[in-house]
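The block underneath contains the structure these notes are about, expressed in structure tokens.
What follows is subunit A.
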Amino acid sequence: MNIEGKRRIWKAYQKEIADDRYYYARSCIRQNFFPGSETAFLRILKEELGKDIHDDPRHTTCTGIAYHCDVIPFETTMTVVARQFSLMSEAGYTNYVPSCITSFGIYTEILETWHHFPEIEAKVREMLWKSTKREFSKPANLAHASDIIYKFRNEIAAKGKYRLINQHTGNPLRVVEHIGCHYSRMFPHKGVGGAEYPYVLAGMIESWGGEVVDYPERRHCCGFGFRQYLVKANRGYSAACSKKKFESMAPFTPDMIITNCPGCPYFLDRWQFVIAEMQGITYGTAGQGIPVFTYEEVAGLVLGYDPWDLGLQTHQVAVEPLLDKLGIPYDPEMKYKAEGGRFIGTPEYPEVLKVC
Partner candidate 1 sequence: MFIMLYLLVLFIKWIIRMSPEDKQMSIRGFFSVKTLSAVKEIFTESLLHRKIFRINPLLGYMHMSLAFGWFVLIVTGHFQSLFYKPAAFHPPYYSIFFNKLESAAGNYPMKGFFEFAMDFLLLFILSGVMLAFYKRFRSSGLGMTKTTRLKLKDNIALISLWCIFPLRLLAESATSGLCHNGGFMTGSFGNALHTFLPLETIEMPLWWAYSISLGIFFFSLPHSRYMHIPVEMILIFFRNYGLKTCNNYNSFSDMEIKSCSRCGVCIDKCQMPESDSRAVYFIRGLRENTPDPHQVENCMMCGRCTDICPVGVDVNKLRLIARSRSANDGRSNYPYLSAKNPVNADVLFFAGCMTHLSPGIIESVQGIFNMAGINYHFMDKDGGACCGRPLKLAGRNKDAEKLINFNREEILNSGAETLVTSCPICLKTFREDYNLKHIRVLHHSQFILGLWYEEKIKISKQLVTLAYHDPCELGRGLSVYKEPVELLNRIGIVRTSYPHGTDSLCCGGSLADTELSMQERDAITREALGQILVNNPQYLATSCPLCKKTFAKLSREIPVMDIAELVYRNMLSRGTAAGKRKLRKRTKETAVY
Partner candidate 2 sequence: MMVKDKFGFSIHADNQVNLDKGDYSLLQKIMAAEPGFLNCISCGSCTASCTAASFTDFNFRVLCQNVRRGQNTNLMNELSKCMFCGKCRLICPRGINTRKIISLLHKELSNTMQYA
């Protein structure tokens, strides 16, 4: 593979990312899936980078899930989104930073729609006014949370205690980067590096010392697909998608997977358990599976945050083997203890997948 070729393409897909004063819109599901991630994001921006980021409790869902399940009309979505924008304006911010990829996709789509069809924007303003007596101004800059981390990846690397390097061998870790479908598929120019070879995560991996794995099913969806997962009978498709990816990346023997989407890490993580239990197949070494992380978690690890503070105990695939590779110390005792040593209970142990 000729990396220069990729750099050429990356150059073609550079996007404007605001460097301070962000209005943060949380994800509906991430806080339950990987509770540590958004907290880590805020901590990194505030404490490490000293940025002004507003975490607004009043904002609601962007309706992305309902939208992608075809249960609400686009107008409703746009109106709800308009309200978020007005909250942002009200809080005195202009740089909108959603934590969720699907939200990012929704916002991008809506802004594009308004750009090309001003009459729709006008209609939405009217609807918003009718329903909430609110007005809004469009964000000056829209960037996904991962864009922000990407923007400051080198600062993070500089402050970092650890690098994505195998302490035992000294070789860079082989990292699979998985981009959420709604990040740049629809609007390649709105994503760092475009749609075919997104650079947003690859950039982080590079500057944190890891080695990006380019495998055939790189572009494939994790299988969340909303209805595919939400309707139980359809989960077979969902799992099959992840499996397709694992089969494809396995020959490259990756050490870890990094994602920038709410659903992906969850499914790439949980489906490894399901596939193992259903079919007795495990990926990664010693039947332990391939650990999956959000970019915030990895950033946190690089900066030397405590794994359990990052919520890594909520992962299905054990993270300890990777922590060992990274040479990051952790206290097994504390894995299932909350602040003040309160025991939070241990999960049921899987039959096939090896966990510590």
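Candidate entries met the following condition: all candidates are chains of the complex that A comes from, given by their letters.
Here are some notes:
One rule holds in what follows: contacts are C-beta pairs under 8 Å (C-beta built on N, C-alpha and C of every residue); 3 or more make two chains touch, one makes a residue touch a chain; residues count from 1.
Since we're looking at a predicted model, the values are computed, not measured.
Every candidate listed (1 or 2) is part of this complex; the one in touch with subunit A, counting any copy, is 2. Within the complex formed with candidate 2, the residues of subunit A that make contact are 232-237, 239-240, 243-244, 247, 274-275, 277-279.
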